[in-house]
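Presented below is the structure to which this report refers.
The complex appears here without one of its protein chains, the remainder shown in place.
Going by the order they are written in, the chains are A, B and C; count residues from 1 in each one.
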Amino acid sequence: MAKRLVPILAMILVIMALYVFMLAVAELPPYGNVDNPAHNYVYEHYVNNALEETGVLNIVTAIILDYRSYDTLIEATVLFTSIMAVLITLKKGEQH
Amino acid sequence: MVALVKENAPILIVIASLFSAYLLPVFMQYRRYGIVGFLALATQFFVLFGGIFLATQVLAKGSFRYILAGWEAPWGLEITIDPLSTLFLIMIGLINLLILVYALPSLADELGNKVRATWFLTLFMLLTAALCGMALCHDLFNLYVFIEVATISGCAIVGAKGDARSTEATFKYLILATLGSCFVLGGIGFLYNLTGNLNMLFVNHELAQTWSNYQYALWVSLSFFIVGFGIKSAVFPLHVWLPDAHSSAITPASAVLSAISVKGYVLGLVKVFYIAVGPLIVASLNISDILLLLGMGSIIAGSIFAIAQTELKRRFAFSTIAQIGYIFLGLGLNNQAGLTGAFFHIFSHALIKTALFLIAGFILIKTGKSQIKDLTGIGKQMPLTMGAFTVVSLGMTGIPLFSGFIGKWNLLLGSLEAGNWLAILVLLAGSILAAIYLFPIIKQAYFTTNQDYAELKENTIMIVPILILAGTVLLLGIFPRPVLTLASQAASMLLGQ
Amino acid sequence: MTFSSIACVGIPFIGAGLLRRTKSRNATALLTWLTTTIVFGLSVYFFVQTRASYPLSDMTAAIFSLISAFTWWLVSFYLPEYMKAEERSRSFFIFFLLTLGAVQGIFLANNWIVLLAFFEIMTVTSFFWVIHNQNQEAITAGYFYLFLGIAAGLFIAIGLVFINSLGLPLEIGVNLVSLSNSTLLSWAIACLLIGFGIKAGMVPLHIWLPKAHTVAPTPGSALLSGIIIKCGVYGMIRTAQTINLTNPMASFPTNTGLIVIILGILTMLLGVSLALLQSNAKRLLAYHSVSQVGYIIIGIGTAIYLGNEGSYGLAGAIYHTINHAFFKAALFLGTGIIYLRTGQQNLYKMGGLWRKFPITALLMLIAVFGITGTPGFNGYVSKSLLHHGIIEAAAVGGGLLPWIERLFNLVGVGTTASFAKLYYLAFLRKADPELEINGKENGLLIFPLLIFALVITFIGIKPELFLNKAIILALPELGVSSINNLLATNFWVGREIFNMIITLLAGISFCAIGFRFHLFHYQSPAWLSIEYLGRNFIKGLSYLGSLIERKYEQAMANLSAQAKTCYTWILNFSSRLDTSGWGASGQISFSNINFDVYLILIAFAILLIYILL
Partner (left out) sequence: MELTIGAKLLNNYPFLGSLIIFGIGCYTVLSNSNLLKKLLGINIMESSIFLFYVATGNIRGGVPPIVDLAQPEALYINPLPTGLMLTGIVVSISVTGFALALIIKLYRFYGTMDANEIFEIRNEGKNNGSSS
């Protein structure tokens, strides 16, 4: 009895959760609109000043390698971490 | 030179641990295992003293920010040095240092050879760096990247043992933790969508004006955060990976995971909720109630599951879930005393849990016993270890004069202030349950004698960190002032007083 | 906290740690002496430093710390010689030092929690003094001591919990009544007074005191009577400080002071009347500790009662605390010498000892002069201050208080009588032929007595010195600011001296009458005697006690069985929960990964739905 009820209950939960999701998505600022809060002074600063400040034409490059270079260092560290993780998982570590 | 280091200490702490992690395999390439150990220790020293130095600065001058790469806040990244982050830095430095002192002599034997030990240390340093970074970061996406480093390195040190059991646990941990990271990333995405900023202060600033337009979206975002950080910090219904991972890993790994890593994610949650979103919005969306419920559930469920465990490390792992519950409860109380209690409890639980895991590991190394029922009469053979265990478990139950008491006392005050009688009941029940799952071990160790061990010697260096931890638990119980000051200042900072 | 104060607390603990490693008896003694000497030096330094930075620092703490370190230092001369006769001397030395550290911690703490912590440590470590002999009597007394000590600690802790839950600071020396007028605060202060009162030996909770002081080794008794019960007194003074002393009758429950005064006078009367009936020297002295603490409590009570004007009472209380430490320690140490050489504590079996122990006899006479309040010795000084205080209280309050003043004088008579009895029986009377005496006085045993006697006389002759240089400085920070009368006190008023001499003469004649008519061991028909009644009463009590004990044991057995069942039930319950789906106990639940993800998603869904509700 209970075993049959559990999936049904879960289904009801999921549907209600989806409903909340939809409410949330409907609330989000309209897609692709220039006036969205996401395209605010930060965006304007990047687009207008990236060339003068960094001398790079590609603004994405300017962001990841200059404005947010600390992030990129850590991103490289993530790669390094995963390499070490794979090593410690698969390798025995004997050198000879 | 000194001035330069002092000026740039905040970022140097992270950078130094990162670079020492990069350097460790290089030294091992030239067979310099001694240098590897020394470098690891020195880095932890640096973190500890850096943390203390920053804490004195924060206490003297108040919180301050440090701008990275010369770009001002909303465009570039910045890191913040406040009471909370310095409290974490001190904790990370102290605990990791003691764990390393414990681990270094036996690490190569436990993992097979020195090369694997170096890899383990590398991952350990990466975990340290990531946790320091999480403590200091002031940018949501930066937080996410650090979380990923911490997750991968945390999983990897669980799997370092290399047997089937730990590999399975690692896989489970990795899948669930990545799920959690996805949730966190999703939450950040929503916040970015609503505010256009990633810097926490600016997010807070933007949200304060517009949040009433986006109630559902904000709610979805915060739910993402709760689930994501909840999985990673192993709060009750989301705790499923923790007991497996912590009980199957080698001792230093389980100690660092249980004592610090889990709380790093709690810190992430605190930063997002209290700095980025702000206590007002958190209170008006009833997030506090959810945290409170999660906390209470964790305390009760974690303690009850802990009682059922027959293996020492697994029992301690479940007890971690219960203790995380205390921290969530304190966060959910959303008042000065509650937050102070939560932050103090973070510190004192780090000490206590590290000591417990180190003791479990020490007993395992010396006697080969991991089941509780096999520990008969061990109190007579290992008086120092079990003495420390007694002190620490008294601390865990929250007896006055031990550090656990101060945290729980503040939590009780917070619950009284909030008028939440259920929380008070749960806090008291948690203490009783902690006594139920810890004291039988003491009883087993001291009051049963029907087993002869071979000559046990406790005179290795491994006993030193255990004794230091037990001593600190006592000392902090009697003189809680320094940590309590940091904790209460952190609380008042978060509540915007 | 300054460095020297931390060192005062820490060094005894370090010393005690080192004592475990000493090889010989001499080394142990030397190390103990060295530690106490260092602590004494440090506390002198601390005192001087405190005086130098006077209005900023805590004079009360410095005075108490100095006196306790001084007494400990002197006793450490006496200790090795005395402990030669006892077993397990090393452990006594260790606890001797531990207790020193704890007591210093109590006096130097600036926070109630720290004070409470050291208070508990002090209770536990001095418990080992009491049970040192490990015979049945000692163990009974020890458990009495321990349980009442723990009860005291609990009372204090409850008081502190109340204070903290009102959001008041837990620093010592904060005037709490001005910060809050909640009734919970009155309960808190009542709890604190009871807690410290138990330790000080206040009636009706003094019952542990005579037992414990009698069975402990004599240096232990001297310190228990001289200093340890003063920890309670110190706590009461500090509690009085939290009540608004500068503005007394208006603010706080007005009769607090009166209640404390009445408790004080009851303590005095009970102590002295029981002391008169004792034949055991140490027990007699122990009951006198009760009565002398009554004096001190009366002083504190008048200070609470009169508030800002209560400078005589408070100064008298502090002064009497100090004086009592000196003469009571001296008396105990003197009895200790006699006990050491004769093995006798029963007064009726001693006699004529002044021939064998002339110096002890002389020095003890000085101490007796001190405790009876003979003019020219220190007891006179503090008693006349206290007397002044009670007269002032009577002038303000009227009612019961004038009677209390008369009873106060009566206690003086009783004190004199009982000490005249002690001195006569032990030293002056013809020697008992059965008394065996082995050995003589010894320089090390006499030295502390000598110093005490010198101090007693010195204070008696120049009372203003210590009063003006130390005690008066402590008063303003305790909340009593009108000290001008006190500064101008003249101790050599004819009327006071006359009053004292009358008291002394009355006491001695009462003693003589007592001996003449055998009042002190009055043998009436059995059914009338107090002892008979008492014996039957005690029989009844013990029967009741054993009944209660049996019931209690049954209940405990039941309870533990219940607890065991409960524990097993919780264990079964949680293991069932644990294996059926939530994860498997003791093994990795890897296949549950589906279930785990499911759980997480359901939690997420529930969270999302929460906003709809």
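The rule is simple: a residue touches a chain if its C-beta (ideal position, glycine included) is under 8 Å from a C-beta of that chain, and two chains touch if they have at least 3 such contacts.
What you are looking at is a predicted structure, and each value in this text was computed from that prediction instead of being measured.
Considering the whole complex, the hidden chain is in touch with A, B, C.
Chain A residues in contact with the hidden partner, per the touch definition given at the top, are 18, 21-23, 25-28, 30-34, 36, 38-39, 42-43, 46-47, 50-51, 57-60, 62-64, 68, 71-72, 75, 78-79, 81-82, 85-86, 89-90.
Mapped onto chain C, the footprint of the missing chain covers residues 587-588, 590-591, 593-594, 597-598, 601. Considering the complete assembly, chain B touches the hidden chain via residues 141, 145, 148, 151-152, 155-156, 159, 164, 167-168, 170-171, 174-175, 178-179, 181-182, 185-186, 189, 192-193, 198.
Definition applied: only the chains that are shown with their structure count from here on.
For this pair, chain A with chain B, the centres built from the Cα atoms lie 25 Å apart. Shared interface positions of chain C, defined as residues touching 2 or more other chains, are 604, 608, 611.
Each of the following residues of chain A touches two or more other chains: 20-21. Every residue of chain B that touches chain C in the complex is listed here, in rising order: 165, 168-169, 171-172, 175-176, 179, 183, 215-216, 219-220, 223, 226-227, 230-231, 237-238, 240-241, 243-244, 248, 285-286, 290, 304-305, 307-311, 314, 400-401, 413, 416, 436, 478-479.
Note for the complex: chain C touches chain A at residues 598, 601-602, 604-606, 608-609, 611-612. In the complex of the two chains, the chain C residues touching chain B come out as 114, 117, 120, 157, 164-165, 567, 570-571, 573-575, 577-578, 582-583, 585-586, 588-590, 592-593, 595-597, 599-600, 603-604, 607-608, 610-611.
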